[in-house]
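Before we start, here is the structure in question, set down as structure tokens.
What you see is part of a larger complex, with each chain still in position.
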Amino acid sequence: MAIVLGDNRYGKAESRLVRVVRDTDRHLVRDLTVSSSLRGDFDAAHLEGDQRNVLPTDTQKNTVYAFAKQHGVGTVEEFALLLARHFVTHVEPVSSAQVQVEEVRWDRATVDGRPHDHTFVRSGAERRTAVVTASDGGEQVVSGLTGLVLLKSTGSEFRDFLVDEWTTLPPTSDRVLATSLTARWRWSQVPTDGYDTAYDEVCALLVSRFGSLHSLALQQTLWEMGRSVLGARADVAELRMSAPNKHHYLVDLAPFGLGNPGEVFVAGDRPYGLIEVTVGRDDVEPAPEAWRDLPGFV
Amino acid sequence: MAIVLGDNRYGKAESRLVRVVRDTDRHLVRDLTVSSSLRGDFDAAHLEGDQRNVLPTDTQKNTVYAFAKQHGVGTVEEFALLLARHFVTHVEPVSSAQVQVEEVRWDRATVDGRPHDHTFVRSGAERRTAVVTASDGGEQVVSGLTGLVLLKSTGSEFRDFLVDEWTTLPPTSDRVLATSLTARWRWSQVPTDGYDTAYDEVCALLVSRFGSLHSLALQQTLWEMGRSVLGARADVAELRMSAPNKHHYLVDLAPFGLGNPGEVFVAGDRPYGLIEVTVGRDDVEPAPEAWRDLPGFV
């Protein structure tokens, strides 16, 4: 009945990396935030303060920047894999490495009517993500996005739900449906069209299905969005989504003698519904280590 | 030598309004955050707690939502004007009203390959702003934007600067220049092409000049950006900008035997340079009340 050290890991979080590719006058920019976290034989570091097995987190940061020069960034998934493999392979005490990358997108600026060679505008609210876990047992690649904000101004119902003594919500057959989507999907194999093209297709599928479906509930919408991705791409093993229901409350204008047929809304901050869903395949082995330690459900 | 009440104002801040225009199946969405603030005869409210002259901030919020139904939103400038005029004209103790609006943009989502009628994606990082001040003495309309993030991966120098005993910065003839621009411009008259079209043109001019100029310093870049707007649009009386110099530090990779010719950067959070500039006209009267109480220089 001793006190014992349990699961632990450590790393460097949120190294900000901007990589400019300037092989030609037409530059490219990739803007990443990289976090690494290592598991392994670190008992002595905790129990005795013995750091002989501990590669400094400062070194992990150095490796990120040096690899960005040596190998380039490529896709975020490949860059994360490169780093994770390095830590597992070349740092002896490390048995498992997780590398998380978040990317913000820069669009080429329009200058004098044309896309400019080396001027860029930050675009979009959403960020692309990658989480790679490498260990002796194998590798898992999870791609994703966060902060994709979607809204339907009609084509959404919520009715015929369970009612108990604490229920006051009236059913509705026409409401605003809005969310800020976080989605992550695990690859069963490297996409043959490459991670960048595949990312664009998954995003497009999610948005398109959100739009085309007449929504009976956010649960159904998320399920159908996920299904459209797995239906189109055999290389996606499973997909998880976390989606706040960003409530838009219809304003009661009756005190002013005004109707409000779905025109004027208060966009609420808190509280919000939160719907979390996994869409998978019945013949795919689960990979719990791929989802471990992520911020929440997904 | 008495203690006296000085300048004061009050209002309702950050009412979140989403206005759906659904006159046809092809909906429009305008997403605003509206703040109002009133000056006037409110001495008794402070000195004696007598509220007879105080229109509740809750009423100001109600007015925002009711007007959004009655009059529609139109442009953010027109909506702000409508509200500011109402408070000055119809609320007796009010001598001056300022209405601030911030708008986030929703783009039409692509669904099954086509722009959808009622599905939208939050777009861009920047937000459009309007500040309108109405009083018996007249009206001032200030349009603007905030959070427009721009980056040049080359074409920027900083050298031949003043050096004192605390200076260690090396001069550079090739650096990354990045900022998150806040700009506001005051109209001397209503733009004949309408506030929406005019906004798009001002943004395009700012981005284009940022890109086309070989930068010798952020000061010079901002001046030229502002000059391009005032040069193109005679209806802009003056323009103010607040621009953090979002430093991108070149990583020293020499310890690893690697060069780094402008390829690998750390994007810094804090501290940042902060450059604030006004571009005006020598024959235009200043309008200090238009800029009063704004968050900082601009």
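First chain written, first letter: the chains are A and B, and each begins at residue 1.
Just so it is clear, contacts are C-beta pairs under 8 Å (C-beta built on N, C-alpha and C of every residue); 3 or more make two chains touch, one makes a residue touch a chain.
Being a predicted model, the structure only gives us computed values, none of them experimental.
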Shown here are 2 copies; how many are in the complete complex? 4
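The definition used in the following text is that only the chains that are shown with their structure count from here on.
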Fitted rotation between subunit A and its twin subunit B in degrees, CA, nearest 5: 180
Subunit A and subunit B have mean C-alpha positions lying a whole-number Å distance apart equal to 30
The residues of subunit B that touch subunit A in their complex are 15-22, 27, 29, 31, 62, 65-66, 68-70, 106, 109-112, 116, 118-125, 148-155, 176, 204, 207-208, 210-212, 248, 251, 253, 255-256, 258-269
